[in-house]
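Let's turn to chain A:
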Amino acid sequence: MKTAMKVANLPRLVPLLYIVFLLIPIYWLVNMSFKSTNEILGAFSLWPQEFTLDNYRKIFTDPTWYNGYLNSLAYVAINTVLSVSAALPAAYAFSRYRFLGDKHLFFWLLTNRMAPPAVFALPFFQLYSSIGLFDTHIAVALAHCLFNIPLAVWILEGFMSGVPQEIDETAFIDGHSFPRFFVRIFIPIIASGIGVAAFFCFMFSWVELLLAKTLTSVEAKPIAATMTRTASTAGYELGLLAAAGTLTIIPGALVIYFVRNYIAKGFALGRV
Partner candidate 1 sequence: MAEIQFDNLAHSYIKAPDGADDWALKPLDQRWEDGGAHALLGPSGCGKSTLLNIISGLVAPTTGRVLFDDEDVTALRPEQRNIAQVFQFPVVYDTMTVHQNLAFPMRNRGVAETDVQRRVGEIADILGLTSDLNRRAAGLTADAKQKISLGRGLVRDDVNAMLFDEPLTVIDPHLKWKLRSNLKLLHQRFDFTMIYVTHDQTEALTFADNIVVMNEGRVAQVGTPAELFERPRHTFVGHFIGSPGMNIVPCGIDNGCAVIAGRRIAIANANAALHRGGRNMELGVRPEHIRFCDDGIPVTVKRVDDVGRSRIVEITLADVRLKVFVLGNDALPDANPRIAFDPAYTHLYQNGWLAGEDAAHD
Partner candidate 2 sequence: MIDRKPNPKAWLLLLPMLALVAFNAVLPLMTVVNYSVQETFGDNVFFWSGVEWFRQVLLSDRFHQSLLRQIIFSAAILAIEIPLGVLIAITMPRRGIGVAFCLVLMALPLLIPWNVVGAMWNILALPDIGLLGRAVNGLGVSYNFTQQPLAAWITCVVMDVWHWTSLVVLLSYAGLCAIPQPYYQAAKIDGASRWAVFRYIELPKMKHVLTIAILLRFMDSFMIYTEPFVLTGGGPGNTTTFLSIDLVKIALGQFDLGTAAAMSLIYFLIILLLCWVFYTVITRKGQQ
């Protein structure tokens, strides 16, 4: 009986081992963030021997550091709002209406999700410089729309197609105007879909760096780019780098925690 029990429990170990594998690099980062650079380069140890908060203190007191966070959060927030608000009516059109070129348009939209950011880096730099938006939050937020809007349209279209058409028709028969119906009735119904789309927009805007770095220099520099600069210019300040890295994990972790009950459903994109 005992061996049979062990065999039955074996599959449970797979996700557990995987989670351990996921946590090791994160642990190492956090571990280093509590060490001084001297300690890191000096003796090798599995946990901090001289526990220090200096790295974090530096980040929270130096404006070039903490502004990096504020910049990142600013353009991510603007982008999420922009992407979802533009995608909502578009997804409704794709899910409810047939019109000339609808299929081709949808595919074209998705091709933008497939475009390598590296291809767009230089033209974006020239485009946003020429219209005077270089080094602003709005430039990065707009640039990230390139891949976030297609994704948001895709996700929302899936959720909307799961809502029976009778709901729309009943509302129109009851005399609701389109905007009123859309805002008062339809949006509350697909609220969870909007949440999922917003989560994905947040995620991809938060983790992207190539475009964000190309389009900013000082004023709107994202935290991730501040990190690369520090790594190269101010010597190899590993402790500081690790602390900054650790802090970039926190917003993501918070967001995941709040949407944890929707994650599985969200990844199904509404239409499995």
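The set was built so that all candidates are chains of the complex that A comes from, given by their letters.
Note that in this section a contact is a pair of C-beta atoms (placed from the backbone, for glycine too) under 8 Å apart; a residue touches a chain by one contact, two chains touch by 3 or more; residues count from 1.
Since the structure is predicted, the reported quantities are computational estimates derived from the model, not experimental observations.
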Would you mind flagging which of 1 or 2 touches chain A in the complex? 2
Under the definition above, what is the set of chain A residues touching candidate 2 in their complex? 11-15, 18-19, 21-26, 28-29, 32, 40-41, 44, 46, 82, 85-87, 89-90, 92-93, 95-100, 102, 105, 109, 111-124, 126-127, 142-143, 145-146, 149-150, 153, 161, 165, 203, 206-210, 223-225, 227-228, 231, 238, 241-242, 245, 248-249, 251-253, 255-257, 260-261, 263-269, 271-272
